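All protein chains of the complex are present and in place, except for one that has been dropped.
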Amino acid sequence: MDQLAQQLVNGLITGSAYALMALGLALIYGIMHVANFALGGVYMVGAFLTFYFVSWLGSPFYLLSLPLVMIIAIGLGALTERFAFRLVREAPHATTFIVALGLYMILEGGSSVVFGHEWKTIPSPYNDLVFKLGPVSVTFQRLLIFVVCAVLSLAVYVGIMKTMTGKMIRAASQNHDSACLIGINVNRMCLLTFGLGSGLAAAAGTMIAPTFMVGPAMGLGPITKAFVVIVLGGMGSLQGAIAGGFILGMVESLGAGYISSMYKDAFAFGILIVVLIFKPTGLFQR
Amino acid sequence: MGRKYLRPRIWIYLALAALLFALPWIVTGRYGIYLATMVGIFVILVISLNLVFGFTGQISLAHGAFYGIGAYTCGILQVKGILPFWPALVVAILFTGIIGILVGIPMLRTRGPYFAIGTMCLGIIVSLVLLNWQSLTGGTSLGGIAGPGRMNIGGWEIDFLSSKTYYYLVLIFDALSLFLIYRLIHSRIGRALIAIREEEELAESIGVNPMKFKVLSFGIAAMFAGLGGGLYAGYMGAIDPDIASVGTSFNLLVMVLMGGAGTIMGSIVGPILLWMIPEWLQAAQQYRPLIFGFILLLIIIFMPRGIVGWVRGLHPKISDWIP
Partner (left out) sequence: MLLEVQGLTKFFGGLAAVLDLDFNVGKGEILGIIGPNGSGKTTLFNLITGVHRPTRGNILFEGRDIGGKPSYHIAEAGIARTFQLTKLFGRVSVFTNVLMGLHCRTKTGLWGALARDGGSRWEEKESGRKVLDILDFTGLSGIREKTAELLSSEEQRRLMIAIALATGPKLLLLDEPTAGMSAEETDTVVALMNRMHEMGITLLLIEHNMKMAMSVCGRIVALENGTKIAEGPPAQVSTDERVIEAYLGKD
């Protein structure tokens, strides 16, 4: 019973990171209809930027890296839109996906060249602080992950749903051509969407980084899992992405605890394959 | 389209073939032969991926996994003393093909990015299993694969431990693979695959069963990937789970696209270029993923038909010369 509670809490925590990442992906997929695999690279870049930030300024400044990393990531996302995705905007989905793959390879390859191959750790002051709530123990870092990811997810979700900009973005997604006609600056919406999605992915990377090792390939697993989440939660559905992220986190945690921790990563993928077998277009029709 | 076009074309191919056979004497040094052999193995992988991606239009990122399954099947059977190299190779081909069909049947019901991600997941699962099932796969590395060794065929002593000889072995399998896939493409089946790639709904309305042909091409491609894997295992003597990684699948995709998706010559040009470019740039191994990423991006945006595809598009007659 105690173990169950611990597993569930761990699951919620990793789930919050998955939710954040999936939200970024769902935003871009739902609005731009681009399966942006490059977010895996952005996630990794976020973690690396945090690593260097903390190395230069010292670990007490860890949290300060978050807004900075996000800003850089938003810029990076906008760049990818402007110089890569925009060039293939009219192309079939297969093409845009391959563009995203290429970008991911560039990011992973590039960081491998710049930062080197070995995995690094980020010393965070919060890793050592441990809370105990009954049978469950949580490091402050992991609590932070949950708080930051959950808050960001909700903020972005509310922002997209309620604000004027958010509504314009959603209008642009309902019908690209009509939005153009109305005069909504589609280009700016595209830049914003890619930027925002990237910012979220990088934030997830920043938060996870201190609990994990940082390396060029660290984004592959998370982005693939984020895809699993949005397929399960409904491609492009923001609520589905958030909910799905948490659910995946918990399923993975329980699986790791009770079935096998070596094959932890395989659960998400196994679930995806099983779901695709029975419902080739995902659990929810868009 | 008459016989008179065949004559100059046949001479060109014969010249190329002669060049390839003379290669071990032109290129000296073990590294050169190693590169040539690896290119040869990758030609088999790339042309089979081209079958699935270039001709049938499905983005498969599972090919690295099939390569790995083939290599490990062949390797494990030898290391455990169950079968010697040649039967192990046959089993590897068949086993990988069966896995391809079994996995393909559910997965090919999905399209585009969904299918790509699904195949990627497969690749990750295979990598995990190869790494963690230590009793079977030896974990981080599987060594002691005997390979074809020395053989006596009809009175002739053939020493496969010599890298020159192994190169020729790979070359023979290359010729065989290219021949078979060329035949397949230029047949009723190949036309059905292309129909599916171009307009699946129209293809179905004229009687083409998309699932049957997608699974068929996926399974056949898997068999060739298994062949490539088995040849690799026999060549290196030791293998590790990295060969089945998603990274390999990415690299194969870059080779297909750069050479020319949907062309047979492209499946030769792609591996040659992508093994040679890092050499020419004198780039260290670590620059490879970065370079490949840029190449992928540039090709898909600016030259989506690849180099050979672009050349073929220049003039209709050229298509006759370059398959």
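Letters A and B mark the chains in the order given here, with residues in each chain numbered from 1 onward.
Convention: a residue touches a chain if its C-beta (ideal position, glycine included) is under 8 Å from a C-beta of that chain, and two chains touch if they have at least 3 such contacts.
Here the structure is a predicted model, which means the values were calculated and not measured.
Counted over the whole complex, the shown chains touched by the missing one are B. For the chain missing from the display, the contacting residue among B:Ile59, B:Ile76 or B:Ala192 is B:Ala192, taking the whole complex into account. The omitted chain makes contact with just one of the residues B:Leu23, B:Val208, B:Ile277 or B:Ile322: B:Val208. Between the chain not shown and the residues B:Leu136, B:Leu180, B:Ala238 or B:Met276, the one that touches is B:Leu180. Residue positions on subunit B in contact with the hidden chain: 180, 183-184, 187-192, 194-195, 198-199, 201-210, 216, 316, in rising order.
Note that only the chains that are shown with their structure count from here on.
Each chain gets a centre from the mean of its Cα atoms; for subunit A and subunit B, those two points are 33 Å apart. Residue ranges of subunit B in contact with subunit A, taken from their complex: 57, 59, 106-107, 109-114, 116-118, 120-122, 124-125, 128-129, 132, 246, 250, 253-254, 257, 286-294, 296-297, 300-301, 304. For subunit A in complex with subunit B, the residues that touch the partner chain are 35, 84, 87-88, 92-95, 97-99, 101-110, 112-113, 117, 220-221, 224, 227-228, 231, 262-263, 265-266, 268-270, 272-273, 276-277, 280-282.
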